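Data first, discussion second: the structure below is written as structure tokens.
The complex is shown incomplete by one protein chain, all other protein chains being positioned as in the whole.
Labels run A and B following the written order; every chain starts at residue 1.
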Amino acid sequence: MTVSQRIETAAQTEGPSTLAAQVRPAVVLVAAFTLLLGIAYPLAVTGIAQAVFPAAANGSLVTRDGAVIGSALVGQTFTGPGYVHPRPSAAGAGYDGLASSGSNLAPTARTLADRITADVGTLRSGGITGLIPADAVTTSGSGLDPHISPDTALLQVPRIAKARRLPEAEVRAVVLGSVEGRLFGLIGEPRVNVLALNAALDDLKP
Amino acid sequence: MSTKTVASVASSDLIGRAAIDAFKKLSPKTLAKNPVIFVTEVVAALVTLLFVRDLMTGNPVLFIGQITAWLWFTVLFANFAEAIAEGRGRAQADSLRTARTDTLAKRLLRADDRTLWSKGSALDLAVGDHVLVEAGDLIPGDGEIVEGIASVNEAAVTGESAPVIREAGGDRSGVTGGTTVLSDWIVVRITAAPGSSFLDRMIALVEGAERQKTPNEIALTILLVGLTLIFMIAVVTLSGLAAYSGAAVSVPILVALLVTLIPTTIGGLLSAIGIAGMDRLIRFNVMAMSGRAVEAAGDVDTLLLDKTGTITFGNRMAAEIIAMPGVAEAVAAEAALLASLSDDTAEGKSIVKLVAERYGVATPGTRPDGAAFIDFSAATRLSGVDIGARRIRKGAVDAVRRFVAKGRASVAEQPAFAQAVERIARSGGTPLGLAEDGRLLGVIHLKDVVKPDIKARFAELRRMGIRTVMVTGDNPVTAAAIASEAGVDDFIAEATPQDKLAYIRAEQAKGRLVAMCGDGTNDAPALAQADVGVAMQSGTQAAREAGNMVDLDSDPTKLIEIVGIGKQLLMTRGSLTTFSIANDVAKYFAIIPALFVTAIPELGVLNVMSLATPESAILSAVIFNALIIIGLIPLALRGVPYRAVDAASVLSRNLAVYGLGGLIVPFVGIKIIDMTIAALGLA
Partner (left out) sequence: MTFVGWLQIVLVFGLVLAAAAPLGAYMAKVYAGERTVLTPVLAPAERLLYRAAGVDPAREQGWLGYTLGMLVFNAAGFALLFSILRLQDILPLNPQGFGAVAPDLAFNTAVSFVTNTNWQNYSGESTLSHFSQMAGLTVQNFLSAATGLALAIAFVRAFSRSGATTVGHVFADITRSTLYILLPLALVTALVQVSLGTPQTLDGSVVLTTLEGGQQTLAMGPVASQIAIKQLGTNGGGFFNANAAHPFENPNALSNMLTIWQMLVVSTALVFAFGRLVGDRRQGRAILAVTGLLLVTAVGLCYLAESAGTPMLAAAGLDPAGGNMEGKEVRFGIAMSALFAAVTTGLSDGAVNAMHASFTPLGGMVPMVLIQLGEILPGGVGSGLYGMLVVAILAVFVAGLMVGRTPEYLGKKIEAKEVKMAMLAILVLPTAILGFSAVSAVIPAGLAGPGNGGPHGLSEILYAYSSAAGNNGSAFGSLSGNTPWYNTTLALAMLLGRFAFIVPVMAIAGSLVAKPKLAASSGTFPTHGPLFVGLLVGIILILGGLQFFPALALGPIAEHVQMQAGALY
């Protein structure tokens, strides 16, 4: 007997079809499901997650010398010349963890054109020539993008080296060492985690 | 076919009258039945008002004037299509109507006394009245013969002038009002009130006056109304959206957009297609009691066909003469010939013919001297001839055996005779014994002859997904033999009316739609049960009422053609709907860039046809939209070409022609019109 035959021969006595007859099952089920799905299910997931994946479940926090310096997953602002800078952010005043947001500017928005032109201008005044990587002057969707592209990171090597008074080659090596590739060479995009790279740079010379 | 000729799609006379009718049909009351065209008329009226306003205020009117004119043409062309279809039926109705007028009825005062009657108008007859009809009288109304027998000329309804016999009782008791009794007399019980008789209904049908929309037509109309609403929403809201972009769009242009987008093509042709479909059936001498029946015919999965007359020729024919050992073939043949000389039945004639053709024995010019012919009788079941002392007989096998045994009781039957009889029976034939005096001469093999082209037709039906079932009174052995020769899918042997009914119900339970034809009163339940029941016009009143179609020629093979006509009707609607919807793509590419190019010049890239100006683009689309209705009238009336192939092939062909064609044709058409307009400087 196939599934379809079984469904055809299923019991077909007609139950109550009035509006009033629907109220009790509807109300009872909504209440019961709220307990099951709204309380039991998230609590169960929380319990297991906290037990099995405590680090991830609590935000993948990165500590340094016992203090939390950020989340490995969430970007943060870096403005000092000795640090690699993240992408521009539209989250609040920039990398606001309580106000994730993209710029939502249209490709034809003058504001966007002006902002990008200004940011490119800043880069150019820093001595950067040639094509600018696409992520360097664009905001991310969340405003909390923890990554930049390897090109954007390499672009900043001269400035960092100069600020830290290190040979460019050494800084470049650290940057290249922090590049995360595609998983199995296939999944994801090559990227650099800004916080991890900056922590590594701090490790380089205290 | 019949005396009625198939008119060409349209004579000039017909066109003239249809053109006048097209204007009459502008009445909103009439048009409201056709929502798509009604909407077109309303917006055409609106634009006309704006045109008049522009005229008075001295604004330029060349463009709006042309738009107005072509919007009205769109409505008129749609009306014209319907009028043409109706006009073709009307000619036929007129000839029918002459049969109906001034009939006098001899109404019996008492049903059982045919000597007492009063003369009155046929229009005063009531159902249940008994009337006497004598030679030369017109039968005053539909009814059933309760007494008497007569030959009747039914040319008025069938177009066939050869008289037919109608008699009380049995399966040939139905008569139709307007037909003429040629000889003898009959008493008819009236079964249809005046005005609702067969003839009346037929007139109403061909005129399209009482045309009810068929189920699929109703569904299609709903679809078209839905599409019209969708496009109305799209067009009305466009004014708001365009305002945002600073591209104000004037009302005439919005109207032009609306009219080109709503499915005016199929909307305008829909009723013409329906009328033409009915008309095709009537020209084929089949009368559908409802449009539903015509559509159901297209849906049929299983055809129940009577063997006799449909699959085989009506009569058995002699196929060979098997001589007994010791009897020369020529002797047996000659005896068979002599025994059949006075036999006027088709079987007898076929023996004479066989002997002459196969055995070269010429039929004597005169009858042998002293020949005394013995006619077939139900008691002896033998016929033959006595020439002097020679007594030659042919007949049913057991009767011939008895005849031989009587002549010379001592002689044992030859085993060869039994073998030949057995062999013929097994092959589905009928053995006929042949004997002279006490001697068995041979066996004549009478055979049901399957019509030569029938096997191919059944194969065709099978490709279309239709099962054929042969219904016969023969025994299963005979039936199986004929069934395999004819190539039917199944057969019902020794069929009783109950068997047919049961078979139909079983098929329907499997989810199949069944068509059958029948003529007898005992066919009535099966005719009523079948999804398509075709009653023979010659059949009983009960059969005719049970069926949902009547075949005026009483030709059961027509069932196959009826299916084809039903399918063609649906195919034509579907194809033109697809065509109509596909057309919209090109119209968009003509109108949308024209609408916005002033406000947003860059949108000119959408003008893929590079139409001359925005005005000419819009005008071209409107003109194409109107002209395509006229262009497709012949197709709507003729129906799309129909071939007996499976659904997948039909679909791919029609999709290619009407779907793809519908996409491409308007691009070409609109471009040509645009070039013409530009050349003439009209916009």
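In this section, a residue touches a chain if its C-beta (ideal position, glycine included) is under 8 Å from a C-beta of that chain, and two chains touch if they have at least 3 such contacts.
The model shown is predicted, which means the values in this text are computed figures rather than measured ones.
Within the whole complex, the absent chain has one touching residue among B:Leu14, B:Leu220 or B:Ile482, and that is B:Leu220.
Among A:Leu144, A:Val157 or A:Val171, only A:Leu144 touches the chain that is left out of the view. The chain not shown here touches chain A at positions 2-8, 10-19, 21-34, 36-39, 41-42, 44-46, 48-50, 52-53, 56-61, 64, 67-80, 83, 87, 91, 95-110, 112-113, 116-117, 120, 124, 131-149, 151, 182-183, 185-189, 191, 195, 198-199, 202. As for the chain not pictured, it touches chain B at residues 215-216, 218-220, 222-223, 225-227, 229-231, 233-245, 247, 257, 261, 295-296, 298-299, 301, 462-467, 508, 510-513, 566-571, 573-575, 577-578, 581-582, 584-585, 588, 592, 595-596, 600, 602-603, 605-606, 642, 646-648, 650-652, 654-655, 658-659.
Assume only the chains that are shown with their structure count from here on.
Here the spacing of chain A and chain B, counted between their Cα centres, is 71 Å.
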